[in-house]
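Removed: one protein chain of the complex. Kept in place: all other protein chains.
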Amino acid sequence: MLDNLMLGFSTALTFENLLWCFVGVLVGTVIGLMPGLGSTTGIAILIPLTLGMEPVTALIMLAGIYYGAQYGGTITSVLISTPGEAASVVTTLDGYQMARQGRAGSALAIAAIGSFIAAIISLALLMALAPPFAQFALNFGPVENLSIMILGLITVVSFAGGSMSKGLMMVTAGLLISTVGIASGFSQARFTFGNVNLLGGIPFVEVMIGLFAVGEVLHQIRVGAAAPIRARFKDMVISRKELTNSMPSIFRGSFIGFLLGCLPGAGSTLASFLSYGVERRFSRNKHNFGKGAIEGVASPESANNAAANANFVPTLALGIPGGGTTAVLLGAFTIYGLQPGPLLFEQQPTLVWGLLVSFFIGNVMLLVLNLPLAPVFAQMLRIPYAYLYPIIILTSLVGAYSVSNNMFSVWLVVIFGLVGFFMKELDLPIAPLVLGVVLGPLLEKSLVQTSALGQGNFMIMFQSQISVSILSLALLLAVGPWLIGRFKSTPSDAKELTHV
Amino acid sequence: MLSAIQRFVPNAVIIALGIGAAAMGAGYGVLGDDGRVGPGFLPTVAGALMAFFAAVNVLTSGRKQTPTLDSVVEEQVPGFHDGEASLDPAGDGGLDIHGRTQRQRDRMLWTVIGIVLATVALVPLLGFMLAFAAMLLVIAVVVERRKIMPSVMVSVVTLAATYAIFVLFLRVPLPQGILGI
Partner (left out) sequence: MTKVSKVVGITGICAAGLLALTGCGASTAGAAQGQAFTPKGDVTMVVPFGAGGGSDLSGRAIAAGLEDIAGVNINTENREGGSGAVGYASFLAQDGKPDHLLATETAMLALPLTQDVPFTYESFTPIMKLGDDYTLLTVSPDSPHRTCEDVVKAAGSGRVVAAVSGATSLDQIVFTLIEQEEGIKFDRVPYESGNEVVAALLGGQVDVISVNPGEVLGQLEAGTLKPLCALADKRYELEALKDIPTASEQGIDVSFAQFRGFIAPGNITAEQKQYWIDAAKKFEQTDGYKKYIADNVLQPNAVYGDDFKTYLAGNAEDLAKVLGK
């Protein structure tokens, strides 16, 4: 173990690898700042540029892009309510509110610190436990995944704000949107109305950019320009109190993120939603969630970073990608002549441990880079909104185009921008809709598979211990706070109950 | 506050969409061989549930105005969301920092929506860069009434940055118009 770590450090700490790690983190941050362009697209586009490099150097750079892009997405989520990828949707809920209150610097700082701590925790787990975790994750078949989807949808209740019926209405709307196109496992086209572009469905990236970025711009125009947010310097630097308050959330988020990230497919979006749901239910500061609670930024950001690391558990230990980005990275392995699979740890120790250690170094770089830069980025909000919003519209639309190379995506963003605007006017919550669109295909897939495995009988869900445990957890999450409220009915809890 | 009609109409639309989707979904086959989930299962269930929750929404929101996220924020951070002003039926409340009335802002909103739609529609003709250059300029000069020079500067810098990142660096083939740019 120690030998391996030493080997890793000696590989990662060469000048060349450090340099490319830095380049990757920096380029990744820029890519993440572009709406719609996430790590998956960024890495796919840049793989050809790495062909001349040593495999380990190339992978270190690509992994740097992976982390950098996530952080870049966080910056736009906080500043202009435009998540770079689905995993940072939740960050907009409290991060954007913090920015509107002049606390963007704190939000960005806690995201960087939370991500860093999550990275350290998950890397320690990854190095020590990757193979057994990977083996355990294989037990998650369709039945267990279906239970996880149910757990994920239950968290929606936590986002409903005042009205549970609105939250549920929006999550079902999201599920419905996700069914457009060819059904998973069938060759039946649905809701396509003869349009070939719709055969491919309505991708969540376009939905997300439209609802959040364009919808928010239109909303702001109607509401009227507020004065540019002039933050005082003392608000820009995170306070000791904010830091200590966030620590428990960061740790909870890291563990939730790591566990979900190990499962092939379930991924970091669910981790961020779930950790936010848990915090909103159980945090001491739950009353401020949705109004700029720093814990509401700390927990999902830690969770999605931990999940991003944990995605490498099945990728490195089994050769099965944990998520979209690691799938692209696995493709890169093949291009460099590496054979991903269970023997990678044994056959390529230099590469594997060098890569793992470079994750650590990359996260240190991100922290060093971003703590001082957070207040600088926050200054972006001082640009007059009259100049800022056309730029937001432009980057949203060009970002959408670059993901699919298709004008159809641009139209989708415009349409969902209008939808998002009307949803804001009508006080309908947006995050549940995005969750529905993201989870819909996964839910449908596990529904179809579970019913096929059970030959039409869903009772097989109760034959799996894992599945029963997850369903119990979902039940606990749904009725837990209500039960707690029953047993100790302090005035503040009673007040909270009326909100749920 | 929203009037009863304003509350009812969107919900009615959602109920209609939900029922319609469920009906179409049922046509795709809800259950297949020996009761297995078919391609119509999720559309039917999601459509029906969406209609159901919208109906619940109509019934409950009429009874009691539950505090929503936005209204809570408004309460905590006064003046943070100008939501109240935007719903002012008189349409002249809530001047913003530029002294614009609600009615002026509504006109701006629809102008911007129109400009964005026109821009996207013009991409095949003008090409991506040119169409969006026009959009940036028109919004800054016509809608926001900024001075010409700063607007041109901001537009040029923005487009140059976009071009550098997307076309030169990421090699995204942005659509070209009939002029070849």
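For clarity, chains are labelled A and B in written order, and residue numbers in each chain start from 1.
Simple rule for what comes next: a residue touches a chain if its C-beta (ideal position, glycine included) is under 8 Å from a C-beta of that chain, and two chains touch if they have at least 3 such contacts.
This is a predicted model, so every value here is computed, not measured.
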Original post:
Relative to the complete complex, which of the depicted chains are touched by the chain excluded from display?
Top reply: A, B
Original post:
Just one of A:Gly102, A:Pro248 or A:Pro342 touches the chain that is missing; which is it?
Top reply: A:Pro342
Subject >> Of A:Thr41, A:Ser147 or A:Ser249, the residue in touch with the unshown chain >> reply: A:Thr41
Original post:
If the hidden chain were put back, which of A:Phe140, A:Phe204 or A:Phe359 would touch it?
Top reply: A:Phe140
**OP:** Consider the whole complex, including the chain that is not shown, and state which of A:Pro55, A:Gly181 or A:Gly420 touches that chain.
**Re:** A:Gly181
Subject >> chain A residues touching the omitted chain (full complex) >> reply: 40-41, 43-45, 47-48, 138-142, 181-182, 184-187, 189, 194, 196-197, 199-201, 203, 264-265, 314, 318-321, 327-332, 334-335, 337, 339-344, 404-406, 445, 448-449, 452-453, 455
**OP:** By the contact definition given up top, give the residues of chain B that touch the hidden chain.
**Re:** 171, 173, 178-181
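As a working rule, only the chains that are shown with their structure count from here on.
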Original post:
Measuring from the mean C-alpha position of chain A to the mean C-alpha position of chain B, what distance in angstrom results?
Top reply: 22
Subject >> Touching residues on chain B, where the partner in the complex is chain A >> reply: 2, 6, 10, 14, 18, 21, 24-25, 28-29, 31, 33-43, 46-47, 49-50, 53-54, 56-57, 60-61, 66-73, 76-77, 80-83, 85-86, 94-98, 100, 102, 105-106, 108-109, 112-113, 116-117, 120, 123-124, 128, 132, 135-136, 139-140, 144, 146, 154, 158, 162, 165-166, 170-175
Subject >> Interfacial residue positions of chain A with respect to chain B in the complex >> reply: 30-31, 34, 37, 42, 45, 97, 100-101, 161-163, 165-166, 168-169, 172-173, 175-176, 179, 183, 186, 188, 190-191, 214, 218, 221-227, 290-292, 386-387, 389-391, 393-395, 397-398, 401-402, 405, 407, 410-411, 414, 417-418, 422, 425-429, 440, 443-444, 447-448, 450-452, 455-457, 499
